[in-house]
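Encoded as structure tokens, here's the structure I'll be asking about.
One protein chain is absent from this view; the other protein chains keep their places.
And now, chain A:
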Amino acid sequence: MNTVATKEIINIDEKKCKSCDHCTSVCPTGAIQGRIGVKHYIDHKKCVNCGQCLINCPFGAITDISMVEKVKKALADPQKFVVVQTAPAVRVALGEEFGLEPGTNVKGKMFASLRKLGFDKVYDTEFTADLTIMEEGTELIHRIFAHAGVPGYEKEGPLPQFTSCCPAWIKYAEDKYPKILPHLSSAKSPQQMFGAVAKTYAAEKLGINPADMFVVSVMPCTAKKFECQREEMIASGFQDVDAVITTRELAQMIKEAGIDFRSLSNEEQADRLIGTSTGAATIFGVTGGVMEAALRTAYEILSGQSLGVVEFKAVRGRKPVREATVNIPVKELGKTVPLNVCIVTGLSHVDGVVEDVLAGRSKYHFIEVMNCPGGCINGGGQPIRRDTY
């Protein structure tokens, strides 16, 4: 396993690759080179680090770089104040590694085991997921106002607005459609939002020198390992998130430490960062979750009412693309604005949607893009379910 920090997160072990060619059908970006009978390799220029190939390789020949050693070193260092955040999709998958039914929520056990592993503070990413949603929602409102010609919003970005919390999608857009970037929400992903808040606000509140703080995140996602290394992710003046470990790696650490996971209490709570979470972010893990939460926020702010159930319909012939129209009675404009929203699951289906936007044909105002089938719940860092495919 590669333990050197590198942005080439996902790699094929040539010795283990059977040349079966299954992975090329899974990769959303065509980054995997090879054909049946020939050893495969990844073109890292195209790869978005999503790890879908990793969890689908029948022969376990694909690995992700590991930051576990870095985390263990920080935990062992008395100088370091190590905080950890846990993404929503982790708690419903971690139990699988310990023989529990897939989907079992082991939130409390997870917090308990993290404390046993020696983390100084154990937080829930849900809180910053709420921040991301607030930001994306507010930004959407501003873009709508700019679009409607409301004075004061001229500097806002164009519509439609794309979500920006999936790092695989961000890299894909950068690599393939640089022209679409102004359409991407400027909101940081919950992970990076957390890192920045931890090393500024939380460090100050706890009286810790941010230079001594080490921020770890537990993610269902391998692309997050890339995201945390991005050069611009230094809002706090330091690398905001120092290390990312996946659900699989956390399970491994728990097992190695000899913690009896199943017998831990499931009542344990996360440490409080600020206030409480709305819970809206819990749906972050599944497709449509971000979109719906941000939409609700925008709707409430614009209309002063709460939004009912939004029914998404699959676009004909393109099942992974779903759409809906929400009519928002905007108080400030004194009229009802129909908002067309769209959810794309899987980067292999996003091309048409992006090309429509670039060509000025798109009817959408807000588009969520998530790389993994079904959302982060099926991310590349989740337990490998060999028997349930």
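Methods note: contacts are C-beta pairs under 8 Å (C-beta built on N, C-alpha and C of every residue); 3 or more make two chains touch, one makes a residue touch a chain; residues count from 1.
Here, contacts and distances are computed from a predicted model.
Chemist: Assuming one chain is omitted from the figure, identify its UniProt name from "Formate dehydrogenase gamma subunit", "Zinc ribbon domain-containing protein", "ABC transporter ATP-binding protein" or "Cytochrome c oxidase subunit 1".
Modeler: Looking only at the record, the undisplayed chain corresponds to "Formate dehydrogenase gamma subunit".
Chemist: Pick out which of A:25, A:79 or A:306 touches the chain that's been left out of the picture.
Modeler: Answer from the full complex: A:25 touches the omitted chain.
Chemist: Which listed residue (A:38, A:181 or A:314) would be found touching the missing chain in the intact complex?
Modeler: A:38
Chemist: If the missing chain were put back, which residues of chain A would it touch?
Modeler: So the residues of chain A touching the missing chain come out as 18-22, 24-25, 35-39, 56-59, 386-387, 389.
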